[in-house]
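Note that one protein chain is taken out, while the other chains of the complex remain in position.
First chain written, first letter: the chains are A and B, and each begins at residue 1.
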Amino acid sequence: MVTQPHFLFLASALFAVGAFGLFWRRHNVIVLLMCLELMLLAANLAFVTFAAYAGDLAGQVFVMFTLTVAAAEAAIALAILLLFFRGRGSIAVESLSSLRG
Amino acid sequence: MTPADLAFFVLAAVLLASALGVVFTRNPVHAVLLLVLTFFNAAGVFILLGAEFLAMLLIIVYVGAVMVLFLFVVMMLRVDPAKMRAQGRAALPLGLLVAGVLMAEMAAVALSFAALPGAASPAFALPEGVTDARALGRVLYTDFVYPFQVAGLILLIAMVGAIALTQRARPDIKRQSVADQTARRPGDAMEIVKVTPRTGA
Partner (left out) sequence: MSTALAAIAPELTLAVMALVLLLLAAVRGQAAARPVLRGGAVALALVFAVLGATAGAPAQSVFGDMVVVDVFATALKMALVLALMAALALSAAPMRLDNIARPEYPIVTLLAGVGMMGMVSAQHFLALYVAMEMQALALYILVSSGASSARSAEAGVKYVLLGALASALMLFGMALLYGATGALDYVTIRTVLEGVDAPGLTVGAGLAFLLAGMAFKISATPFHMWTPDVYAGAPTRVTTLLALAPKIAAAGALARLLFGPLEPLAAQWVPILVVLSVASMSWAALAGVVQGDLKRLMAYSTIGNMGYMLLGFIAGGADGLAAALFYLLVYVLSVAGVFAVILAMRRDGRVVTEIVELSGLARSRPLLAAGMAALMLSLAGVPPLAGFFAKFVVFKVLIDQGMWLLAVYGLLTTVVAAYYYIKVVKVLYFDIPAEPLDRAPARARAAVLAVSVLGVVALLLAPGLGLDVARVAVAPLF
């Protein structure tokens, strides 16, 4: 029988995969953005799970907004990435190191 | 095991496998396609949870728009998989450590989860006998009108910003200017010269 912890475990695992990707793929900005999308999806999954088991609509509404905002964020991020690519001719971003950490 | 349970385990397995694929594949185009697969499976999980409208939204907005945008950028930037540097091997232990700790903690949270005693009753209880989309529509423009308007402004900012950042003035390219064309009057282009007979122009 699938219960709430199953869904939450799935969300947690997805979040952890995304977080791992941030470390493992830090040389490619576009893959980093995809890892962040995975983490956002995990948060959305958690929201929908809680909303479904509490019988509450508010959690679902929240997810609608995070989807909207994430779409806008992706558009901005890709525009900036394009700008970066124009300046550098590469997104294989060891070039990010020209600003020290 | 009910069919719904079976569906959950299949969807969850494919979901996690494709998410791992996004992280591990070398080819960014493959990564985008695997991300699409991930979102499709997540949409399936949303349906299992009774959030049909969000599932559709996830496919239409995410797969339809955002992922296509990603794909577009990946292809436009011509990221050559052969030239992509070897992965951050040095970061592997740290990454595994962080992800492992995160996973262990969150698994503990997930498996021990129970709403607090005295947790609030739903502020917007799911109405009976109404589709998900209709129920969401009822609250979105009424109770949630404030965030709805703010989200509108967010989209406006994204649009203005993306255009302002990436637009380049290209004086070397000739473009049609419809406004200029329609605003043109005969007097701007022609000069009518009255030629009196026998004097020449």
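Assume a contact is a pair of C-beta atoms (placed from the backbone, for glycine too) under 8 Å apart; a residue touches a chain by one contact, two chains touch by 3 or more.
Everything quoted here is computed from the prediction, not taken from an experiment.
S.K.: May I ask you to list the residues on chain A that touch the chain which is not drawn?
M.R.: Interface with the chain not displayed, on the chain A side: 8, 15, 18, 22, 29, 32-33, 36, 39-40, 42-43, 46-47, 49-50, 54, 56, 58-59, 61-62, 65-66, 69, 72-73, 76-77, 79-81, 83-84, 86-88, 93, 95-96, 98-101.
S.K.: Could you list which residues of chain B touch the chain missing from the display?
M.R.: Residues 105-106, 108-109, 112-123, 143-147, 150-151, 153-154, 156-158, 160-161, 163-165 of chain B touch the chain absent from view.
In this section, only the chains that are shown with their structure count from here on.
S.K.: What is the distance in Å between the mean C-alpha positions of chain A and chain B?
M.R.: Here chain A and chain B have centroids separated by 10 Å.
S.K.: Which bits of chain B are touching chain A when the two form their complex?
M.R.: 2, 4-5, 8-9, 12, 15-16, 19-20, 22-24, 28, 31-32, 35, 38-39, 42, 45-46, 48-51, 53-54, 57-58, 61-62, 65-66, 69-70, 73-74, 76-77, 79, 83-85, 87-88, 91-92, 94-96, 98-100, 102-103, 106-107, 109-111, 113, 115, 119, 122-126, 132, 135-136, 139-140, 144, 147, 151, 154-155, 157-159, 161-162, 165-166
S.K.: For the complex, give me every residue of chain A touching chain B.
M.R.: Answer in residue numbers: 1-2, 4-28, 30-31, 33-35, 37-38, 41, 44-45, 48-49, 51-52, 54-58, 60-61, 63-65, 67-76, 78-83, 85, 91-92, 94.
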